[in-house]
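So the structure is just underneath, and the comments pick up after that.
Removed from the display is one protein chain of the complex; every other protein chain stays in position.
Chain lettering (A, B and C) follows the sequence in which the chains are written, and residue indices restart at 1 in each chain.
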Amino acid sequence: MTISAAIVGGTGYTGVELLRLLAGHPQVSLEVITSRAQAGQPVSAVYPNLRGHVDLAFSPPDPAVLAGCDVVFFATPNGTAMEMAPALVEQGVRVIDLGADFRIRDLGVWSHWYGMDHACPALAAEAVYGLPEYGREAIRQARLVANPGCYPTAVQLGFLPLLEGGLVATDTLIADAKSGASGAGRVPKPHTLLCEAGENFHAYGASGHRHLPEIRQGLERAAAQPVGLTFVPHLVPMIRGIHATLYGRLRDPAVDLQAVYEQRFADEPFVDVLPPGSHPETRSVRGSNMVRIAVHRPEGGDMALVLAVEDNLVKGAAGQAVQNMNLMLGLPETLGLQGISVLP
Amino acid sequence: MTISAAIVGGTGYTGVELLRLLAGHPQVSLEVITSRAQAGQPVSAVYPNLRGHVDLAFSPPDPAVLAGCDVVFFATPNGTAMEMAPALVEQGVRVIDLGADFRIRDLGVWSHWYGMDHACPALAAEAVYGLPEYGREAIRQARLVANPGCYPTAVQLGFLPLLEGGLVATDTLIADAKSGASGAGRVPKPHTLLCEAGENFHAYGASGHRHLPEIRQGLERAAAQPVGLTFVPHLVPMIRGIHATLYGRLRDPAVDLQAVYEQRFADEPFVDVLPPGSHPETRSVRGSNMVRIAVHRPEGGDMALVLAVEDNLVKGAAGQAVQNMNLMLGLPETLGLQGISVLP
Amino acid sequence: MTISAAIVGGTGYTGVELLRLLAGHPQVSLEVITSRAQAGQPVSAVYPNLRGHVDLAFSPPDPAVLAGCDVVFFATPNGTAMEMAPALVEQGVRVIDLGADFRIRDLGVWSHWYGMDHACPALAAEAVYGLPEYGREAIRQARLVANPGCYPTAVQLGFLPLLEGGLVATDTLIADAKSGASGAGRVPKPHTLLCEAGENFHAYGASGHRHLPEIRQGLERAAAQPVGLTFVPHLVPMIRGIHATLYGRLRDPAVDLQAVYEQRFADEPFVDVLPPGSHPETRSVRGSNMVRIAVHRPEGGDMALVLAVEDNLVKGAAGQAVQNMNLMLGLPETLGLQGISVLP
Partner (left out) sequence: MTISAAIVGGTGYTGVELLRLLAGHPQVSLEVITSRAQAGQPVSAVYPNLRGHVDLAFSPPDPAVLAGCDVVFFATPNGTAMEMAPALVEQGVRVIDLGADFRIRDLGVWSHWYGMDHACPALAAEAVYGLPEYGREAIRQARLVANPGCYPTAVQLGFLPLLEGGLVATDTLIADAKSGASGAGRVPKPHTLLCEAGENFHAYGASGHRHLPEIRQGLERAAAQPVGLTFVPHLVPMIRGIHATLYGRLRDPAVDLQAVYEQRFADEPFVDVLPPGSHPETRSVRGSNMVRIAVHRPEGGDMALVLAVEDNLVKGAAGQAVQNMNLMLGLPETLGLQGISVLP
């Protein structure tokens, strides 16, 4: 079986990462990649790593062509997918949105953070949140998957075992998160220039970041109750990688955290619980769909400390999208996602 | 008045930074810099930035020469200063130890973390902890100053106003700290190679770091009660800079944090409280003795969030040592410490 | 004596570097810094390293204010200074243009490379090329100085002794030059994003770069004959620094290159000829106005190899501009330019 796939909006970093993964996927045929701005230009002229691997040129989006594909990925700015997805879903195309249009169930909250009205509330209600480790079956049945954000993936996976098990107080969760600059995208902005982001470290969005409501929604679903969360993102002078440092106060310090995490993720192909005492490194998952997690109880006290790393462009975006595609189309979940991180 | 100064153990990063600052200090004459390993070699051969500024060669430590100086800085591995300092102090030399030998008052705790017995308990009891923003007068009178560690400087300065004012619960303080690689020193180790630390981010010492007891001692002094602290350091792929992200639960969320911080540090020449909503950048203090701090109350809740940055080799080491020297010798506190950070 | 100075166009990297140097210059009072785009904004809000050092806000350019200054620096895009400089020069203001408007004597060549007609040919003919090591006296007398480009400074200083002495064949000179990303400026462009320029190395402009005619003009002046030059710039994943690797075929391999260079630059305060066998590092001049040079004759053959490093924003731009200002106004040439590089 060969799956025909399309990427809408492929010139950003999640777009090129999707290209890399789909080009190496044994059962996918990439039919089209759209970009109005770069229409006509060969993909490999923009991304020379794809020379010899991807022969497509960017083309303007054509609804008829997209409707002929088995699956369409949206790697577009927020607000685009919600305009184009309904017609595709109607015509039986599976849709995976790597943007934020379908991630938040409460559309009032969504409008508050994204500054626009939602174009298709009904479809938003139907959309399935694409975090396989939390709701794999629903994804298998989904017509439309909302691919999680990069921070939300790492933070949710790190907190899940604590919240599902009711192991921590839910009112003072802290997620101190750090991301490489590729999370800010490829559109040139002053703060992501090498001369501004290099040899520098700082927090941002401390008073409110768009990923906060998405994370909170997921944590509350897992905890089955409201949670109080402080989320502080930081910019790291590197290209790829997210490190989430998570803090929660244990209800019972006697709990065997290591066992809880190993058991929770025992069957997960893309979550690796490290041995006790470990400190996961972002480079160990660079270019891979893996999340690596270590748990600590500093000084044997009642604070649970969770360290989780992912590649923000893979498990935090394009890789998870391919994982969701595999699920939606009945393929083995890990197909095309088993490349080894390049290290050093 | 010209101060004659000596540096013992000058080949590491704190040593060269002391050299840079003392070479530019208008009232210091640097007499000697010792290194057994590099004895005879010109300083500028090891540190080419000092060509034309420092004409000294490294020499083996000579007690008589050191005893003839007004002030001696120890930039040595832990355990060295406590052997050599007593004789110098006896002879009236002011001593500033940039290592950890005199930082911890409880010598049992010190021995536990540093793995040796203390060589001069009496002098340890007399030593003054050199954080001018907390105890300037004692430093002025001191014969021996224990210069604070890099993380402890940033974390203590960030928490001080909250603890002195009794504004936060003291049982669940969290310090999520990030440091550039120069904090690990110049002795080659695998994990600080460019190929290991570059394009990478990870925590370390999550189950216990030597700076933890030093920080806790300072916080407890400020709070006048025991504190519960979780301290998690991380390694950032950059050379200089520490960013401390501090969390404390407010007793009264109505407190005006901005005003508390501005007032507390109003007269401090090396603490800069940024305007509301700011996110301090480590590069803004690179090469400078300044600490910049911003305070937030995320979503208007009861969590106080403090962001503090410093240059780990300046305010976190050599710059603070010069600040302490200025105080001990009756010079203007900011003398030789007013260079502007190079940016970008 | 206090010099009143103005900067026109101060929001780029050469602008902020001028600010840093002028703020630390003991005889300069910075009166005004202009920017239409950022008018009204405090300088320290854009450049937090200047908090506490520079209290000015950006203001729109006002000819009357500029005319009241002793010296005006242009750190503007090419084409601006040639419009504004004539009136200022008329009124007795010393003008230093850090752009390219007055660097090329042949205005036909200038128009070819910069794509516009020159606005004031007469003043262009009068302008003095501001490379003190080549023509110090003319700079002292100049009303208008054309501050050299970053690559041209390093390449010319490296080749000068060879060409002045007629020591190399002039038809096959090669300048393989490498620059940090700050040379590309602060206006966001895709190729200088951390995610594009980081962990990457490439040449650019191999078929022709704007600095080529400027370099050739200088080399031909020194050689007093036409020269054949191949100039290939490369982008290095770092912020500051230029490394020029220069190749020339010796007419007489028996020449003592080391002695030639040491003698040529013996009295130059900002050119440091390293000992035989050295390899200068860009970081050794970061933030400083120094150029460091080493000469080699690989395998004792007839190829002269010159290695020259500078900070592109200091000796390659703002520092050299201050050096020129000092000369023009009769101040000691090194005033305000003796800060030590921060290393590591």
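Please note the rule applied: contacts are C-beta pairs under 8 Å (C-beta built on N, C-alpha and C of every residue); 3 or more make two chains touch, one makes a residue touch a chain.
Predicted, not measured: the structure shown is a model, and the values here were computed from it.
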| item | value |
| --- | --- |
| Chains in view touching the one left out | A, B, C |
| Given C:178, C:221, C:264 or C:315, the one touching the chain that is not displayed | C:178 |
| Among B:22, B:181 or B:229, residue touching the chain not depicted | B:181 |
| Residue among C:9, C:183, C:280 or C:316 touching the omitted chain | C:280 |
| Where the missing chain touches chain B, by residue | 13, 180-182, 186, 188-190, 192-199, 237-239 |
| Residues belonging to chain A that touch the chain removed from view | 13, 16, 20, 23-24, 47-53, 182, 186, 198-199, 239-240, 272, 274, 280-281, 283-288, 290, 292, 339-344 |
| Positions on chain C where the hidden chain makes contact | 172, 174, 176, 178, 180, 195-196, 198-204, 206-208, 228, 230-232, 234, 236-241, 243, 245, 247, 249, 277, 279-283, 286, 294, 296, 298-299, 301, 303, 305, 307, 309, 344 |
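Keep this in mind: only the chains that are shown with their structure count from here on.
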| item | value |
| --- | --- |
| Closest chain to the centre of mass proxy, which here is the mean CA position | B |
| Classification of the chain A:chain C interface as same or different, half of numbers criterion | same |
| Interface hub residues of chain B, defined as touching at least two other chains | 198-199, 239-240, 280-281, 283, 286, 344 |
